[in-house]
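Yeah, one chain of the complex is gone here, protein chain that is, but the others are all in their spots.
Here the chain labels run A and B in written order, and each chain numbers its own residues starting at 1.
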Amino acid sequence: MPEDPRLMLLLALADDELILGHRHSEWTGWAPHIEEDLAFSSIAQDEMAHARLLYRLAHESGLSNRDEDALALGREPQEYVNAWLCERPNRDWGYTLARQYLYDTADAVRLEVLAESSWQELAELVKVMQLEEKYHLDHARQWFSKLADGPAEGRQRFSDGLSAAIGEAMALFEPLPHEDQLVAEGLMPRSNEQLLAEWLGRLGEELEAASLDFVLTRHGATAEMVPTSSGDMPAPGEDLMVPGLSRRDGRWVHEGGFTGAGGRRGRHSEDFLPLWEEMTGLYRAHPGAKW
Amino acid sequence: MTYDEKVAEFKARIDAREKIEAGDWMPDEYRLSALRFIEMHANSEVMGALPEREWIPRAPTLKRKLSLTAKVQDEVGHGQILYRVAEDLGKSREQMFDDLVNGRTKFHNVFHYPTFTWGDVGVIGWLIDGAALVNQKALLDSSYLPYVRAMRRICPEESLHLRHGEELVLELVSGTDEQRRMFQEAVNRWWQPIMHFFGPPSKKKDMLIYWGIKTRNNESLRDEFFTTYVPKLWDLGISVPDEGLGWNEEKGEWDWSEPDWDEFWQVVRGNGPMTQVRLTYRKAMWDTHAWVREVFAGIPDGGPGG
Partner (left out) sequence: MPVWDVFGKRTAGDDWTLVGGIKAPDVEMALVLARETHFRHKEGVAYAVRRRGEEDLHVGPYDPDLLGGVTDRSYRRQEAYAGVGAKHKRISKLMAERGLVIDRPRPPVGRAASGRERKTKERAGA
C-alpha cells in the first residue's frame, strides 16, 4: 500500500481510469454500430490517457521512482488500487453502457471536488480531464435515454446492466487508506462518503425520472444473496436492496458496507488476475526493453 | 440515346480521365464494379481491425496501447467512410455487413492470418500498411470521385500509421536480440501473404482498369512496394525469405519468386487459417446486437432499419 496519501489518491484515480479504459478499449473494432465503435474508442483512449497523466504526475512529483509504464504495467496485482467495477469483463453492450454511465457520473462528482484540491498540479490536471469527461457524460446520457425509452429488450438489457453494476459502482467511493489525512489537508476537499451521498442523490433522481429506480431495489433478476463487507445479508422475503443502499426520507443513501470492497487495498475480484496477466505480460517478459 | 450509345459516351469520359460524380448516370457494369471493389475495400478495413485489436490489451507501453487503439479506431473509421461511399452506389450497410459475416463477400488475404507476437504488430503496422498505402495512393487517380475523396481522407491517416509502424519496428531491430528475432521471424511468416496482397498476375482485360476505377496493375504496385521497403529492410539487417528477390538493373524492375497462388485462392475464398474464426466472431457480434439495431429502428425519426 502506498504510504504517501498523495500517491494513494493518484493511484486510486489512475488505476480506475487505466483498468476501465483497458476494458472499454476491448470494444474497439467490433462495437455494435460502426460510428459508435469510433465514439466509444475515443472514450477508451481518454481514460487511458488520463491514467497516463496521473501516473506521470506521480513520477514527476517524486512520489514514485517508477515511470508511467512501470506504474501502469509493472506492478504486482495487489499493488493496483482500482475499484472492482473497473476490472469486470464487458459482458454485453447493455452492461458496458450501464457501467460507463455509472462510472462517468460518479467520476464527475469526484472530479468536481478534486478540481478544488489544495494540490495545484492535481487540480489543474483534473480541470483538463473534466473537459474531456463532458463528452463521456453526453454519450452516456444519450444511450441512457435511447435505451430507457426504447423497445422492451433494450430497456431490459440496460436495466439488467445497471442492476449488475450498481453495487460495485458504489464502491468507487470506498474510503481510501489515509483518507482522513487527505481530507484534513484539503487534497480531497470532501470525503468519499460525502461524494457518494452526492452521487446517489443525483443518480436516484435520474433513475426515477426514467422509471429505472427499481434497479436499486431489485438486485438482479434472480434472488442472489450477496455477502457484504459488514457481514449482513438481506433476509428472505424482503425486497433485495443493493447491499449498502437504503431509502430514507425519499432519498437514496449509503449505509453500511460495500459490494466489492477491498479494491482500494489491493484486494481484487477473480476477474483481476486474468486482466493483469494479459495487460502486463509482454512488458514484464522483457525487463528494461524499449518498445 | 440508346443504352449502348450512353455507355460508349461514358467510356469516352473515362478514357479522357474525367471524373464521375455520385449522381451521374453510369452503366450498370460501372456501378457494380465500383460497388464490389469499394465494398471489398471496406470489408478489408473492418476485418483488418481484428488481428490488430488483439494486441491492444497486451501492448507493452502506454504510448503503444494508445496509439494501437487509435490506429484500429482509424481502420474502423476507414471502413465507415468506404461503406458510406458504397451505400450511395446502391447497397445498404446492413446488407453489406450481413453478406460479410455470412461469407458471401470477400476481404483482403492478409487479414485471414493469425498473429503470434509483437513482431507481427510491427509487420502489420509497417509493411502491410505500407503495401496498403501503395494501393491507396494509386486509387487517388480513380475515376469515381466519391472514392477519390475517401482516399484523400484515408491516405494521410494511413501515412501516420505507417510512421508509427516504422518507429515501432525501429525499436525492435535496435533492441534486444530477442526483439530483433521477434521481428525477423514475423517477416519470414508474413512475406508470402504480403506478396499475395497485391493480387495474382493481371488479366489481359481487367474490368476495374477498363472503367478507370483502378489505374495501375498489380505488378506495378508490388514493384513500387519492393522499391520502397526492401532496401530499408536490408539496411536494418532484416532479410526477406525470397532468394530470388533482387533489383534487375537491365529490366528496370525487381526480380522475385512467384508465390503459391493456390494458397491465395484458398484464402480469399474463405479457407484462410483465421477466416472462419474471425467471421464467426463478427457474426456472433452482429447477431447478438440485433437488439441495438432494433433500438435504433424503433425511434420515430429512424424509420425501418436499412
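Here is the rule we use: contacts are C-beta pairs under 8 Å (C-beta built on N, C-alpha and C of every residue); 3 or more make two chains touch, one makes a residue touch a chain.
Predicted model only: the values in this text are computed from it and were never measured.
From the options B:R13, B:R31, B:K91 or B:R216, the residue with contact to the chain not on display is B:R216. Shown as candidates are A:E60, A:D138 or A:E185; the residue that touches the absent chain is A:D138. If you put the hidden chain back, the residue from B:I20, B:L35, B:L50 or B:A70 that touches it is B:A70.
Only one of the listed residues, B:E5, B:E21, B:D177 or B:D235, touches the absent chain: B:D235. Within the entire complex, the positions of chain A that touch the omitted partner chain are 33-36, 38-39, 41-42, 46, 49-50, 52-53, 128-129, 131-132, 134-135, 138-139, 142, 145-146. Take chain B: the residues that touch the chain left off the picture are 15, 63, 66-67, 70-71, 73, 77, 80-81, 84, 87, 93, 153, 156-157, 159-160, 163-164, 166-167, 170, 173-174, 202-206, 209-210, 215-217, 219-221, 223-224, 227-228, 230-239, 245-249, 252-253, 295-297, 299-303, 305-306.
Just so it is clear, only the chains that are shown with their structure count from here on.
One inter-chain figure worth recording: chain A and chain B are separated by 38 Å, centre to centre, where each centre is the mean of the chain's CA atoms. Those residues of chain B that touch chain A in the shared complex are 46, 49-50, 52-53, 56-62, 64-66, 69-70, 72-73, 75-77, 79-80, 83, 93, 118, 168, 171-172, 175-176, 178-179, 281-282, 285, 288-289, 291-296, 298-299. Residues 22, 25-26, 28-30, 32-35, 37-38, 41-42, 44-45, 48-49, 51-52, 55, 68-69, 72-73, 92-93, 146-147, 150-151, 153-154, 157, 278-279, 281-283, 286, 289-291 of chain A are the ones touching chain B in the complex.
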